[in-house]
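All protein chains of the complex are present and in place, except for one that has been dropped.
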Amino acid sequence: MKKKMVGMLLCAAMVVSLIAGCGNSGADKEGSKAEDVKKADDSGKKVYALVTKSAGNPFMDIIAGGFTDVIEAAGGEVIVRHPEAATADAQVSVIQSLISQGVDSITVSANDQNALQAALEEAMDAGIKISGLDSATNADSRQVFVNQASDAEIGKTLMEAIYDIAGGEGQWAILSATSQATNQNAWIAAMQEAMKDDKYSKLELTEIAYGDDEPQKSTDQTQALLSKYPDLKVICSPTTVGINAAAKVLQDDHSSVKLTGLGLPSELAEYMGDGDDKSCPYMYLWNPIELGQLGGYTAMALVNGEITGAEGESFKAGDLGDYEIIKAKDGGTEVVLGPLFKFDSSNINEWKDVF
Amino acid sequence: MAGKSGRSIANKPEKVWQKRILSWEGMLVVLFIAVNIFCINISSMYQFSNVLREMPKYLTEVFILLPMAYILIMGDIDISVGSIVCLSATMACTAYNKGIPFIAVVLICLMTGMACGFVNGIILTRFTELPPMIVTLATQIIFRGIAEITLGSGGSVSLTKADGFRMISGKVGKVPYIVFLVIILAAGFTVVLCATTFGRRLYAIGSNKLAAYYAGIQVERTRLIVYSVTGFMSGLAALLLVSVLYGANTTTGNGFEMDAIAMAVFGGISTNGGKGKLQGGIIAAFIIICLRIGLGLINLNPQIILIILGILLVLSVLLPNIFRGVKLQSKSIEMK
Partner (left out) sequence: MKKNKSILKTITTSREISLLVVLVLLCAAITIKSPSFMTYKSIIDMLRNNTVTMIMAVGMLGILLIGGIDISVASSLALSGMTAGMLMKYGVVKNVFLIFLIAMAIGGLCGLINGLVISRGKVLPIIATMGAMYVYRGLAYLVANNEWVSAEDLGTFSSFALDKFWGINYVIWVLIGVYALFFVMMKWTRLGRKVYAVGSNKEAASISGINISNVELFVYVMMGILAGICGTIAVSVYSSAQPNMLYGKEMDIIAACVIGGVSMSGGRGSVAGALLGGLVLAAIAKALPLVGIEAIAQNTVKGVIILVVIILNVITQRTIDRNNLKEREI
C-alpha cells in the first residue's frame, strides 16, 4: 500500500515539475520580459500592449517590430501578444489578460470588428487607452484607428492598376480571403464604387471568388476562374495568401492573365516582372514598418494625453511627420498613414529583404 | 478492477480516505492546488479578483464539457458542438436585433442548439453503423455553413442593444452569475451520472453496448437523449458566449469540441466509454483554465501554452499506465 502511495505521489511530483520546467524554460525570454514590465510598472514606466491577429504571420511580426522600436526608443515597455488562434474569441481572452496586468494602452488588430466591443469597453473603463491598427474595431470600442490607407484610395488605386494592365477593357475577377474579412470587403466595396466612373465602363467584373486565405482553396478558386472565363484578362487579389497562390497558378500555366493586388514583396518577388514569363507586373502595399511605428506613436500620444482621439486633433509622429485625426467612415476617428506604395520589377529586389 | 484506461488504483475495499486521495480525482485536486501555487509564483497579477474577471469567457467551455463527458462515457464522440455554438449564437443575435423579446431569444438559442443535437442523434441512431466522429464532422461543416449563410457577406453580427445579454453577464458582488450557473449545472450533471438509473445506463452502454441492449436498456433512445442534451447545453454556452462577446461571427466556438474532449480526458474519462467520473473532468477543466489564465498573465507565447497542454494531456494518461505496467510486472514476479 505504501509503495502505491509513494508511486502515485512521485507521478504527481513529476507532472508538477514538468509543468514548472516547461513553463520556465519556455517562459525564459518572455518571463524575464514580464518581470521587467513589473519593475517598470513600479518605476512609472508606461506599458503598451499590441494584440495581433494571429501568431506565425510575418506581416503582423513586421508591424510589431515597428511598434516596439518607437516605443522602446521613447522609454516605454512593449508587450506583443498573439492570440491562440486567428479568431475574435481568442483575442478577447488576450485583452482580458492584459486588463488584469494593468497595461496603459492596448493597440489591437481586430479579427472581427464587433466581437471585441465588450472586452474593449471594459478595458476603457479601467482607464486603458484603446487604439486600432490594420483592421478596425467598431467606432464604440476604440479611441482612434490607425488606418494604412483610406478605403477609397485603395479602391481607386487598384482600379487604376486593373485598367492599366487590362489595356482599358475586358474581363477581370477578384480573389479575396474569406467572405467575412472586414477590410477585404471594405476594399472590394470601394473598388466597386470606383468602377462607376465612365472611364472603367468597358471593364467587366466577372466574379468575386473567396480562397479563405488557404493556399489549396485559393489555388482551386484561381483554376476555376481560368476555366470559367477564357477571356479573363486580370485577377486582382487584395490578400497575401490569395495573391501568392494566384501568382503561382498563372505563372505555372504560362497564362496570359495578369495579376495585381496587395501583397508582401518578399512573397511575391518570384512572380514579379514585366515579361510574359512573370505573372505580376506590379502590385501595391503600404509600409508595414511605418504602420507599426505610427501605431506606436499614436498609442504614446493617447497615453501622454496629447490626443484624446477626437476629430481635428493632431500630433507629431517622430520621423513620420505630423498627423491629423480625421473622421472615419464608420463614425469613429482615424489616422491615415499615407498613399499606397507601388512595387514593380525596378524596386522589388531592394524591398524583398525588408518585408 | 482496473478498467480500460487503468486509472483505478485500488481493487479491493480499503479505507475510504486512502481511496479518495489515491484516486485519479484526488491526484487532480493536488494538481489543481499545485497549479495555483505555480501561477501565484510566476505572476503577481494572479489574484482572485483578476481570475474571477477572466473566468466567464473560459467557463462557457465547461458547459460543453458536462454533456461531452456523458457522450464519451457512452463511448461516442461529438465534434460538432463548436459549430452548434456558432449557429445558436448567430440565431440569437439575429433574432435579438430583429426586436424579438429577450425571453423568446433565449428560447430560440436553446432550441436551435437542441435541434442540432437532435439531428446528430437521429442520424446516429437511424444509421447505427456510422461512426459518430464522421457524422458529427459532416454536421460540423453543415451547422457552421448554415451560420455562414445566415450571417451573409459581413460574416459577423453584433447586438445593436445588449440590455438582455448584459443582464446575463451581471455579477453578485464580484462573482459573475455564470459561476453560480456552472456550479449548479455541474452538481446536477454529476448527481444524475452517479446516482440515477439514467447515469448507470450510460456506463452500461459505454462498457458494452450489446450487453446493455440485452439487459433491456433502450440504447438508441438514450443516445438520442444525450445528443439532444448536448445540443441544448451548446445552445446555453452560446447564450453565455454572446453575453461576453455581444455578437457572433463565423469563427465563434471554433475548437470548443477539442477543448472539451481534452478536459474530459485529462479528468480521467476514457474516450472508449464506460470509464471515468465527471468530478474528475470538472476539476481538470479548472486546472486547465487556471493554467491558461496564469500563463497568459506572464504573456507566454500561446503556442507554448498549447504545447504544455498537449504534453499534460498525454502524460495524464501515460504515467498511470506506465506505473500500472510496472506494478503488474512486480506482481507477476511475486506470484512466481
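The first chain written gets the first letter, and so on, giving A and B; residue counts start at 1 in each chain.
One rule holds for everything that comes next: a residue touches a chain if its C-beta (ideal position, glycine included) is under 8 Å from a C-beta of that chain, and two chains touch if they have at least 3 such contacts.
What you are looking at is a predicted structure, and each value in this text was computed from that prediction instead of being measured.
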Touch partners, limited to displayed chains, of the chain removed from view: A, B
Among A:D69, A:E121, A:D220 or A:E313, residue touching the chain not depicted: A:D220
Residue among B:G152, B:G170 or B:G188 that touches the chain left out of view: B:G152
Contact residue for the chain not shown (choose from A:A55, A:I79, A:L133 or A:I325): A:A55
Interface residues of chain B (partner: the chain not displayed): 5-6, 77, 79, 123, 127, 129-131, 133-135, 137-142, 144-146, 148-149, 152-153, 258, 261-262, 265, 270-272, 301, 303-304, 306-307, 309-314, 317-318, 321-322, 325
Interface with the unshown chain - residue positions in chain A: 54-58, 60-61, 179, 208-210, 215-217, 219-221, 223-225, 227-228, 241, 244-245, 247-248, 252, 264, 266-271, 352
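Throughout what follows, only the chains that are shown with their structure count from here on.
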Approximate Å spacing (C-alpha centroids) for the pair chain A, chain B: 33
Complex contacts: residues of chain A adjacent to chain B: 1, 4-5, 7-8, 11-12, 14-16, 18-20, 22-23, 26-27, 30-31, 33-34, 38, 55-56, 79, 81-90, 92-94, 96-97, 99-102, 111-115, 117-119, 138, 178-182, 185
Interfacial residue positions of chain B with respect to chain A in the complex: 9, 14, 18, 21-22, 27, 30-31, 34-35, 38, 42-45, 50, 53-54, 57-58, 148, 151, 153-158, 162, 169, 241, 244-255, 291-293, 295-308, 311-312, 315-316, 319-320, 323, 326-327
